[in-house]
Each structure stands twice: as C-alpha cells, then as structure tokens.
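Before I ask anything, here is the structure I am working with.
Complex shown without one protein chain; remaining protein chains in place.
Naming follows writing order (A and B), and every chain is counted from residue 1.
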Amino acid sequence: MTTLKEVRQRAEADAKTYGYYLNPDPDFLKDLLEGLKRNEERYGYPSCPCRVASGVFEYDRDILCPCDYRDPDVKEHGYCYCALYVRKDVHTGETPTVPIPERRPPMKMARAQGATAATDEKPEEKEVAKKSTKIEKKLWYCKQCGYVCYREDPPYICPICKAKREMFAEMEIKARKKGTNGRR
Amino acid sequence: MTTLKEVRQRAEADAKTYGYYLNPDPDFLKDLLEGLKRNEERYGYPSCPCRVASGVFEYDRDILCPCDYRDPDVKEHGYCYCALYVRKDVHTGETPTVPIPERRPPMKMARAQGATAATDEKPEEKEVAKKSTKIEKKLWYCKQCGYVCYREDPPYICPICKAKREMFAEMEIKARKKGTNGRR
Partner (left out) sequence: MTTLKEVRQRAEADAKTYGYYLNPDPDFLKDLLEGLKRNEERYGYPSCPCRVASGVFEYDRDILCPCDYRDPDVKEHGYCYCALYVRKDVHTGETPTVPIPERRPPMKMARAQGATAATDEKPEEKEVAKKSTKIEKKLWYCKQCGYVCYREDPPYICPICKAKREMFAEMEIKARKKGTNGRR
C-alpha cells in the first residue's frame, strides 16, 4: 500500500524535476496528498484529487496526477487546477491563487463520466463518448527535439524542450526487415 | 501571439528543468528574449537570437531555442552560444562569459544558408547542402537509459541520463503483426 510519505515524495520529486513547488499551505497540501492516496487505493492509480474519476483507467488517464493539464496551467496561471503544483511566485505568496478554468476538454469529461457530463448544448459529445470503447494511441514526436511518446494526443508542452503542442507530429514508422539496414 | 512574458516563462521553466540559470544581466537577458519573440513572430518558431535562421524549419531545427548545442556548450564552457542559459558559477559571476566557438557543424550552416556559408576549403559541403532537399529522420535510442528520439542526428547529451552522444544508436524496428506477440 502506498503511504502518505510516498505520495508526498513522489510529488516533491516531480515538482523538483520541473522546477515547480508544492502548495505552500501545509494543511491544504496535506488534504491534496491524502486525496491522491485515497484515489490510488480506490482506483489503483493516483487520479487528480480535485476531479471526479470514472474508475476506467483509459478514460481517467489524462487526469492522473501530474495530469496532462498541469504544465499548461502552471505556464498560464502559475499553478495547476488543484494548486498542488505551483510556480515560485505562487509559492512565495507573491501571486495569489484564485480558481482557474478547467482545461480538460468536455469530450474527455463526457467520455469519462459515461457521457453524463456532456452538455445539452453539444449532443454530439454524448455520441462520441458512447462510441469510444477503445482509445487509440499514436506515436508522436516533437519536431524540435525529437522526443517520442505514445498517447492519444500529444502533450501540451514537450517535457524535454518545452516546445508547445503544435510542435508535435504523428510518427510514420517505416518497418525494416531485421538484419538489414534499409537504405543505408 | 506570443508575449514577452511567455517567452521568459518558457526559458525559466526550461532552465529549471535542466538545473541551469538565465543570464544574470537583466538588460542583456531582455534583449535575448526579445530576439526570441521576434524570431517566433517572423518564422513561426523561436530560433536562436544569436544566429541567422533560414526560415526553412527543417534547416533551422537545430537552432531552435533551446538549440542542439546548448547542453554541450553549458557542459564545456558554462553557458550556451548566446549566454542565455548559464551554469550556476556563471550566474553568480564567478566564471566570466567570453565568446565561445560555434559548435554548429559547417554542413548544417551551409545547408541552412543555401550553401552560401560553405567554406571554400571544403567544396564537398556545398554539394551536400545542395542535395539535401529532405532531411531524413531516424529513431535513436540511448544505450544507457533507453531514451528514444526521432531526429536527424542523436542529441549531444541524453536529456534523461546525461550520457554522451556516443551512447546513442539507431533503432531497428521489428514490426509485429497486430494481435500477435512475436517471439514471446
């Protein structure tokens, strides 16, 4: 079983890797870390403590902490949706935290919540959510640094060179017969 | 449009990820960041503010900031070609910045500048530059940590384990039929 200390250490290590900080309010931080621990016990993975998970891994993947939306949110607002990960100016109290808009696409929310969250204004979302039984992954690469990842969509920010999402393109794998060297 | 603040934040985030610092001279730093912003507006990508870009993405890819040469230059000299990214001892002023040699291979410069920069001593470079209409990318992996990237050449330093370029090898993709598990 994952202990609270382990949850905290993962978050700390992760924050350091990206030059972020954890929320400076110790009680608030503890609540978030306990939420992560609870989700890990409940679902088997640490989904976002501020969002409702579906319990279906593939539908919740984008909200596993650190979620897909953390980096663009920290970049734009200074902190993630939960305010678990914050920028230095937020950590020092220079920039206050106010609620920020949810960046998660409604389509993904609808899909995750069994289409129940699809807005009535966009009925097509419900259809999409119902049909997506299996999520197709693709190989993406960053056109700037070459980072390769295998996901449904490319990340918002390249974790290696910080290029923005538009810099990602789908890879085209050219299979080679084993033992030959193709065009070389 | 990209704001100067966004350019600065990307550079700051990127510096933190790699344990670097930005140039400690605020006016000099501002000039560099404005150069990046100008290049992003002009070309659609933030090419190096200290180098002349061709405007052809594929030919400028290696000088998109952070350029391919930043990591080996910071490793060897303590700062990149522009001195935008610097090591701690440079940030504190302990190590001064003096002009450093251009690490970009003449072949890439020549290719980018329509072969005009190819040195007269090496006429074969001009030929190479003229012929390279499409740049071939390969899948590389780091033999130490397994990091995979898709680029023309491998990086100088592995962004994951910091192994040097010699540790990269070309991947040989063994295609498997969907639904089968090959030799397993």
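The rule is simple: a contact is a pair of C-beta atoms (placed from the backbone, for glycine too) under 8 Å apart; a residue touches a chain by one contact, two chains touch by 3 or more.
On a predicted model such as this, the values are computed, not experimentally measured, just so you know.
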item: Of B:5, B:42 or B:143, the one touching the omitted chain in the full complex; value: B:143
item: Options A:48, A:149 or A:163, residue touching the unrepresented chain; value: A:149
item: Contact set of chain B toward the excluded chain (per top definition); value: 17-19, 74-75, 141, 143-148, 160-163, 167, 171, 173-176, 178
item: Contact footprint on chain A, counting only the chain that is left out; value: 6, 9-10, 12-17, 45, 57, 61, 64, 66, 137, 139-140, 148-151, 155, 159, 172-175
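To be clear about the criterion, only the chains that are shown with their structure count from here on.
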item: Chain A and chain B: spacing of chain centres that average the CA atoms, whole Å; value: 26
